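In what follows, a structure is listed as structure tokens, so that the remarks can point back to it.
For this depiction, one protein chain was excluded, whereas all remaining protein chains were kept in their positions.
Here is chain A:
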Amino acid sequence: MDTDSFVSFDHVSPEDSHEVHVLAVDDSLVDRKVIERLLKISACKVTAVDSGIRALQFLGLDEQRRTSESDGFVPDLKVDLIITDYCMPEMTGYELLKKIKESTMFREIPVVIMSSENILPRIDRCLEEGAEDFIVKPVKLSDVKRLKGYMTPKEVIKMRSQEDRRSDGYVNGGDGGVLEINNKRKLEEQDTSDVSLSPPSTSTLSSSPSVSSPSPSSSPTSSASVLASPIRRLKMTSTD
């Protein structure tokens, strides 16, 4: 992979440009240990924090340090994925998701929500807000393997988003919100209502945070472009 042409961050050292960095947020120490190990064994760099507030602090999005937004300085942290528990005191995973999607600096980062409860309205709400995926706990290795599919380092995402922009004109969220969607549980739910368009409709949902309600009848162009992307096609066939 040629990283020179697509460097979107200033500070990518050669040795870590291929390793994904995941920010894991969970108030449970047991769960933090498990998710940390799951990610490390899947060759990811992990930063685990115990609250949404700490996650925002780490990203530099908290009230005290408004550096990142204003002067365009990108710290060396380079987070490729954020995985967060839903039920946390003070700030829920959903609230954290909203804050991240509201930030111009970080809204491209895929956010995955974990929850021990399989509550459909909750899942819907998270996906509508822009969550990439929703995992029902306990988290397993197979879940993390699935995440790796869209946990590629920023350089590759930039490359893909340029590809997709060339092949279609549908709405991405801003300048790079085109990411593979593999909402297995969401797909299972939507399979009955949407025939061929279920993956595209969820992808439209997730990539543009401004969309507030799911519309099963997404534009035909979006489905064409989704199918045009080989990665998405693979994902669609590989969900079980």
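In this text, contacts are C-beta pairs under 8 Å (C-beta built on N, C-alpha and C of every residue); 3 or more make two chains touch, one makes a residue touch a chain; residues count from 1.
Please note the rule applied: contacts and distances are computed from a predicted model.
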Quiz item: Name the absent chain by its UniProt protein name; which of "Histidine-containing phosphotransfer protein", "AP-2 complex subunit alpha", "Golgin subfamily A member 7" or "Sorting nexin 2B" is it?
Solution: "Histidine-containing phosphotransfer protein"
Quiz item: Touching the missing chain, which residues of chain A?
Solution: 28-31, 33-34, 37-38, 41, 87, 116, 137-141
